[in-house]
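A single protein chain has been removed from this complex, and every other one stays in its place.
Chain naming follows the written order as A and B, and within any one chain the residues start at number 1.
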Amino acid sequence: MDWFLQQLINGLALGSIYALIALGYTMVYGVLRFINFAHSDVMMLGAFAAYFLAPVLAHVLASESYLSALAIIVLAAAICAIIGMLIEFLAYRPLRRRPKLAVLITAIGVSLLIESACQHQAIFGAATRPFPKLIPQRDYQLAGLSVNSNDIGVLIVTAFLLALLWWIVQRTKMGIAMRAISFNEPAAALMGININRIISFTFGLGSALAAVAGVFYAMRAPGIEPLMGIQPGLRAFTAAVVGGIGNLPGAALGGVLIGVLETFAGGIPILSNYRDGIAFSILILILLFKPSGLLGKTEVEKV
Amino acid sequence: MNARNSKKWLLAALGAALVISYFSAQFNRYYLGVAIDVGINIILAVSLNLINGHTGQFSLGHAGFMAVGGFTAAKFTLLTAPAFFPLSLLIGGLMAALAGLLVGVPSLRLRGDYLAIVTLGFGEIIRVIFQNSQAFGAATGLTGIPDLTTLFWTFGTAAITVYVVTSLVNSTYGRGFICVRDDEVAAAAIGISPTRYKVTAFVVGAFFAGVAGALYAHHKTVMQPDGFNFIRSIDIVVMVILGGMGRTTGVIIAAVVLTVLPEFLREFASYRMILYSLLIIGLMLARPEGLFTIRKRTNAGA
Partner (left out) sequence: MSVSLLLDSITLRFGGLTAVSALNLSVSGEDLLGLIGPNGAGKTTVFNLITGVYTPTEGTITFNGRPTTRFKAPQLARLGIARTFQNIRLFGSLSVFDNVRAAVQLHRSHGIRDALSRGKSFHESEKVVADQVMEMLELFRLARLRDEPATSLPYGEQRRLEIVRALATQPKLLLLDEPAAGMNPTEKVELMKLIQFVKDKYKIAVLLVEHDMQVVMGICQRIAVLDHGIKIAEGTPTEVRADPKVIDAYLGHEHS
């Protein structure tokens, strides 16, 4: 029983990270009906942003403190929000009226560009860098279970962000506009909604969440490197599809589900070699049998 | 090349390939290697063009079919003898075609972006399977494959690939591929089964990718699963995009350029992916019909 609960907590922590990334995929798909391949790279950039911010902030605030960690996360999120909006503006917006295929190819191009540019010596270099400790590392003992401070951090922050996101999407004008666009873009435009601004906002929001995910992922990982976003990105995308692409609670649910499943399966040695294959297999199975996901609706094409 | 003399063209090309190949011992080994690489990439690009270009199905897993063809052909030659090389090419192609059928039938019901993801996934799954398969050398792959690929086999196959794809597409039957690309619903309304055409394109494309993989295996003499990942698929996709999706001539030129250029620009090897990705983005934003196409008024030919 203890082992089960222990894995569960670890799984929830990992799942929260996936959920944060998945939300970005699903939000962008909701408003633009397209898969932002470059999203996982923004997550990586968030981790790197935190990496470079940590020593800078150490001059101002105490390093390895909750306050500085918070500041780093917020700043990294802000930086990535801007990056996300920039990508949308430069690479996706000009292709808004074109067939979906063109944007998809461009997204792949952007993703490869970020990855290969960051791998170049002049930028980050391909080598893995150890990630600094942002918060005091402590293992708390609760009812016979060992919970790491990183895990607690990610659970608390994710819960907060999910609540914040829910509030934004349900109660603010921006959020309602996002939902309007995802239901019916032409009608939303006719209602006076500034489509460009809302789409920018969506990208910014999704990228900020990805950045936070990137920081927490880095805290658990042995180190950071330019290709670190690929694997979690794949899991998160699968999660978004599992939950129903375009559906926000679905993405969160999917993320947690995949995180928990992966943690439980992680103990099985045979499966670990096939990890990439398994993630893709789940994705393919869902797309083939229930493309609308667990919580999504099937779309009917109007002829 | 029009309908009447396409067969003569094919025979001429095969003849030329045979003659040139006969003298290949005289050529500089390095240039010979590059020429064979060019031929293999032409096969890959033209075969993918049938799927992505003519039929408009965005497949991101072509490297997977190449891997299937390469591994099975190499294994076959290693188990039998170099004399069976032509047979191994055929086997590689057929196994890849089978893979194409298995991947295509379930996937081709999906639309655009989902199909891309699923084919990407299948490509990666194929890679992972080979990576964990002892019979195919696991992570190290197969080595010591006999160097049997000649100019004749390479360009002969390339000529056949071009012939098959263009003959198919330019026939009345083959107009169906383009109809499926342009408007599936309208195509169905005039009796064209979109799924059947998509699967056919997939299987034919996969077959030639498999043969290309077999040629590749017997050229590089090693087959490593790592080399057949998503990036490799993207390499081929870029050729198709650069050449103008659906324009066979453009795609051939793009394949030649993108094989030869990196050789000349060896110093810039570290910038290769950066340049490629900029190329992809630039093409999509500025010239989606590709660099090597003259804007024709209709798709009346290849």
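Operating definition for what follows: a contact is a pair of C-beta atoms (placed from the backbone, for glycine too) under 8 Å apart; a residue touches a chain by one contact, two chains touch by 3 or more.
Note that the structure is predicted; figures quoted are calculated from it, not measured.
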| item | value |
| --- | --- |
| Absent-chain contact - pick from B:64, B:137, B:225 or B:246 | B:246 |
| Option from B:97, B:110 or B:178 whose C-beta touches the chain left out | B:178 |
| Contact partner of the left-out chain, one of B:167, B:224 or B:249 | B:167 |
| Residues in chain B touching the chain absent from view | 3-4, 6-7, 164, 167-168, 171-176, 178-179, 181-183, 185-193, 200, 246, 297-300 |
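Just so we're on the same page, only the chains that are shown with their structure count from here on.
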| item | value |
| --- | --- |
| Chain A-facing residues of chain B, complex | 56, 58, 106-107, 109-110, 112-114, 116-118, 120-122, 124-125, 128-129, 131-132, 185, 234, 237, 241, 270-274, 276-281, 284-285, 288 |
| Partner chain B, residues of chain A touching it in the complex | 34-35, 91, 94-95, 98, 100-106, 108-113, 115-117, 119-121, 237, 273-274, 276-277, 280-281, 283-284, 287-288, 291, 303 |
